Every structure is written in structure tokens, then in C-alpha cells.
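Apart from one protein chain that is not included, each protein chain of the complex appears where it belongs.
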Amino acid sequence: MKRIEDIGDLAVGYDLVIVGAGPAGLAAAAQASELGLATLIADENPAPGGQIYRAITTTPVKRHDVLGEAYWQGLGLAEALEASNCDYAPQTTVWSAELGRDETGKIAEPRSFTVGVSRAGKARLVQARRLILATGALERPFPVPGWTLPGVMTAGAAQIALKSSGLVPQGRTVLAGSGPLLLLLADQLKRAGADIVAVLDTTPSGNFKAALPLLPDFLRSPYAAYGLKLFARTRFSLPIRRNVLELRISGEECVERIAFTQSGRPVTIDCDQVLLHQGVIPNINMSNALGCGQHWDMSMHAWTPTVDEWFASSVPGIAIAGDGAGIAGAPSAAIRGRIAAIAAASAVGLLDATTRVRLAGPLQAEAARLSRGRSFIDTLYRPPGNVLRPADPATIICRCEEVCAGQIRDVVRQLHVQGPNQLKAYLRTGMGPCQGRMCGPTVIELIAEQRGVPVSDVGHYRLRTPVKPITLEEIASMPQSEAAKNAVMR
Amino acid sequence: MFRPISDELRQATSHDGSPSVRAVGFTFDGRRMTARAGDTVAAALLVNGVAACRETPVSAARRGPYCLMGVCFDCLVVIDGVGNRQACLTPLREGMAVETQHGARDIGALERDE
Partner (left out) sequence: MSASEYNMTEPDSIVVGGGIVGASIAFGLARSGERVVLLDEGDVAFRASRGNFALVWVQSKGLALPPYAAWTQQSAREWHDLARILSDETGVDVAHSQPGGFTLCLSQKEVDARLDKLTRFHNRPDAPHFPYEILDHDEVKKRLPDIGDEVVGAVYSPLDGHANPLLLMRALHSYLGVKGGEYRPGHAVDAIAVEGDGFRLKGAWGELRAAKLILAAGLGNARLAPMVGLEAPVKPSRGQLIVTEKTSPFLCNPLVTIRQTNEGGVLIGDSKEEAGFENITGTGVLSIMAERAFRMFPKLRHLNVVRTWSALRVMSADGFPIYDQTHSGPPAFVTSCHSGITLAGVHAMTLAPTLSRSARLPEILAPFTPKRFHVPAH
């Protein structure tokens, strides 16, 4: 592996550019370079691992039982990257990718992408014959009154602090929400010395009944043993409160308390830190901005890029591997990354069809095995309406532009808003620097609620590059053609 | 706010028995602070008891790091005079001057930069 410290050290072109160095990206990079593809893997973080294996090579937490064996499995992927001959660009943002065009504006054949890459305030373009987006997942936004107060973070954020810096929350800590990570993290933090004063479980009691028919499938899944052990261990060791509703966080300058109802009774707990979690959903910002088709996934209850069995998106040349194309966990993401890399090698002519199928066959079987039990988890932790569509009108939905649930409901009703792009024009929801990552899922829920239609009818933001902010100077350093000059200077 | 886990849990000693944690000095709004080499600016602030690091441009509400993975843009700070930097994606470096991001990015601060 060649570590790219300066943007100038990038090659002019690659067979394959991979965005994201989580399990899918790392596995894809190692597989691709093994198959002979000139590969660049670019990632925003200082070290490989993504979020699930965050800081796997640099974590100060060396005792394996603190972060758990599932975490340390990521080391193999990082070592495979190290041993490969691909270019690895840490702290590097991929902010655009355009299809190469000829002078008449038509897409040039053979297709190649011009990829906008930025590192340390310097941007440049590299060519790529294929792209694999391995941008992973993000936590489903969980807007409750007070969720913007300092001291409120996502559960994932606390886990990142633990993995990358060996930090635990200080003072009285409350975890609230639902999903497999909630319990796992509460357990992890408690064993790491945090003062967990409550775990507030918002999972509706009806979910278990709905998920019950899927339980046998889950019990045969690779996660069953681990999940059941965690469940048994935490049942008495953690102060879990179930059937929690109407969360409300408050405090003067920072978090001071969290109020909620449990079985209809109001409860208030004083605390210094609140960690929210409501499961994870695919991070679709880049695939959406690059024009990849997406569909509403009923099981995950989220917009998801549409991919085929080779993880190819609707845009020829762009594959989406890992949780970015559907949540299935880290081991599955790695397998999916390898399959996408095999497909890329085949597409550029390094593998014939027979070899491609021979290599990918066992991996595809493994991916299928790893997806077992997923529907049980999805059903068990499906967020209820009161979580997806906050009732309190003062709840901030768009954190960047500070737009509340009440404003959104009013405008949708009054102006018959059809979808999030129209709402964006009226209220600026999704126009801030996060580009709708924090508000999009809730905005479409509220529109659907007011219109009385399924959320799948509402659509999603049309996203644009740069996928992450870059400076005007960086944009200005991009090549300028005569045609482009004529388009501006008139 | 956050604190380091115990040395025992971290096994925070190198082979020769000396502490493997190197301290990095920086300032936040002029106050001297230290954090572990390898931390991001966001982690360094959290471990120093800083929960809020910006005031929003819309309502001047106080905000602090929320996602720590670069997607929420709530940990924006001024670093060495450059505004709206994502603290959670920026590795801490010795001598960094970190400041609260007050509202919208100050265009005057850009001039100093030239």
C-alpha cells in the first residue's frame, strides 16, 4: 500500500476508485489490487476502519475485551490493505464524480469518471474507469425536544470516542432509543467505566410479536449467539426501562435532565449526557448526488440505492458496496466489497466471465448466509410513528437551518407540499452544510403524514455536489476548458 | 463531556513500560488545554470539558459535537483563524488555536488569512 500524504502524489488515473475505508471499502481495495486493478481508496478519516472498525490500527484501547472481538476482526481488513499495492488516501474527501464527455457534451466511450478529490485544502481531479462507493451508514436521525443541546450525542458518537480516543462519557449518562447498538453500547460503556443511569428503550412492545415469526431465521443467523448472550448479560446489569415514550431533553446551557413517560407515568432523570440511537440507515448522499437510482426499502424503512447482485448501481460503472446499499453489518459489507471488486475487475477485462462467477460464487453464498436474521432485527427494531414523526411542534427537525416540526406540518398543509424539494424551497430544510443528512428522513415522514400517503410516495432530496464542502479556491483549481470559459464570460 | 478510560482497561503502556500517551498542547478560546496525540479536535474538546463549541448562525443557539463522524456539522469551530472547520475530522496538532464558531463564518477572518 502506498499512503498518499499529498494530493500531488495521486496518479492521473486509476482503474478503480473506492470511496470509504470501512469494511466494504477495505475488502474491495485488497481484492481489487490482488486482481490487478490500479486502485485508489480514499477516506475522510485519519486511519482505516470506517465507523464500525474506527481507528482499528490506532486505537489507544488495546485490551481486546473492552471493544470486543467483533471489533478486532477489522484488523485483518486493515492488514490486507497494508499488504496490498493500492493507493490509500486518508483524510481525503471525494466530493464529485462526473462522466467524461466529448466536445459535443455526449458521454465518451469507453466510460470513465472524473473524480473530484480534496485533501488538506487542495483539490484535484483523477480519472477512474470504475467507482465503488463504500460510504456506509449513518444513524437514523432521532429528533426529540432538546436533541440539539450540548451533551446530547448519538450512541454511535460515544462509540467512536471510545474506539478512537479511549474516552467514555463523564457523569450521569442516559442512553435512549432502540436498535441492536443501543444495548451493545450501553454494555460496552458500562464495562469501560461509564455511569449509565438509565437505558430508555423506545421499542414498541408490539414489535416483538410482529418479529416472532422471523425468530427461527434469526436463531440460525451468525448473530444469534452473540445477541442472546448480550441480552442475557444486560438484563440485570443495566438499568433498562422499556416502553418509553415522549422523550424530552432539557437544560439551560447543556443537558441537565431527560423526561419521558413509561406506561403512561411521567418520569424525570437528572443526567449530564444523553446518547440517542434509533438504528442505522444507508448514507445515500453521494450515490444520490451522482444520480444512482434508489428505492424505498420497506424492511429498513429508508431510501436505499438500487443495486444488482454484483452491487452495480443504475449508473453504469458505479457500484455501491456495504451498508451504503443496505444495512447488513460489517462482515457482510466486507464480502459485498469483494464481490463489487471482482465485478470491477471483470468489467475492465481482467477477468473472464467464468472466472468472475467462480471467484464470486462462494462469496455470494456467504453474503446470503450473513443476511439471514436481518428481517427479524429490522422488524424488532422498526421505529414507530411517534419516533419517526415527533408530535411536539417545537422539535427541531432541520438542525442546520433550525426548522421545527410544527413549521413543517403547517407549510405542508397550507401549500399542499408534495415532496422534500418543494419544502426545501419554502423552509430551507436541508439547505445547510449537512445537506439534509440530519433532516431528510424526518422531513419525508412529516410530508407523508400530512398528505396522507405512504412515505415512499414522497421521494427524497435531490442532492448535489460537492458532497462535502470544499473551498472556492479548490473548485477554482479545477481545469478550465475553452467551452467552459465561453459559458461564463459572455 | 468525556474522560479517558482507566489505564488498566486501555493497557496504556508501551513495551518499555513508559506511558504511550503523548500529550499535545492547544488552546480553546485562549485557554490552554492538553489532549492525547492522535485525538481529533472534537475529542480533545470533549475530554477537556467543552460541550459546546459553536453558536448557530440562525439563532445563536449553543451546539457541540453530535455525530463525531463528519455528517452533522454541529462541531464546527475556528482553527488557527479558519472558520467552520469540522472538529471531528481534524486531527489535533501541537499549538493549535481553536476557537468557538460564533454564528456565520466571519468574512473579516478570511482577510487575515490572505
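In order of appearance the chains are A and B, and numbering begins at 1 in each one.
Following the convention adopted for this analysis, contacts are C-beta pairs under 8 Å (C-beta built on N, C-alpha and C of every residue); 3 or more make two chains touch, one makes a residue touch a chain.
If you're wondering where the values come from, they're calculated on a predicted model, not measured in any experiment.
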Neighbouring shown chains of the undisplayed chain, as defined at the top: A, B
Full-complex contact with the absent chain, from A:T57, A:S314 or A:Q418: A:Q418
Residue among A:G166, A:G251, A:G373 or A:G432 touching the omitted chain: A:G432
Footprint left on chain B by the chain that the document does not show: 57, 82, 84, 103-108, 110-111, 113-114
Residues of chain A (touch criterion as defined above) contacting the omitted chain: 96, 98, 105, 114, 116, 125, 291, 411, 414-422, 425-428, 431-433, 435, 451-452, 458-459, 462, 464-466, 469-473, 475-481, 483-485, 487-490
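Keep in mind that, in the parts below, only the chains that are shown with their structure count from here on.
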Computed distance of Cα centres, chain B from chain A, in Å: 23
Chain A contact footprint on chain B (complex, rising order): 1-6, 8-12, 20-21, 36, 38-40, 43, 46-47, 51-52, 56, 58-59, 61-74, 76, 84, 89, 91
Chain B contact footprint on chain A (complex, rising order): 44-46, 51, 58, 60-63, 66, 91, 138-139, 148-154, 156-157, 160-162, 164-171, 192-193, 253-254, 272-273, 283, 399-402, 432-434, 437-438, 468-469
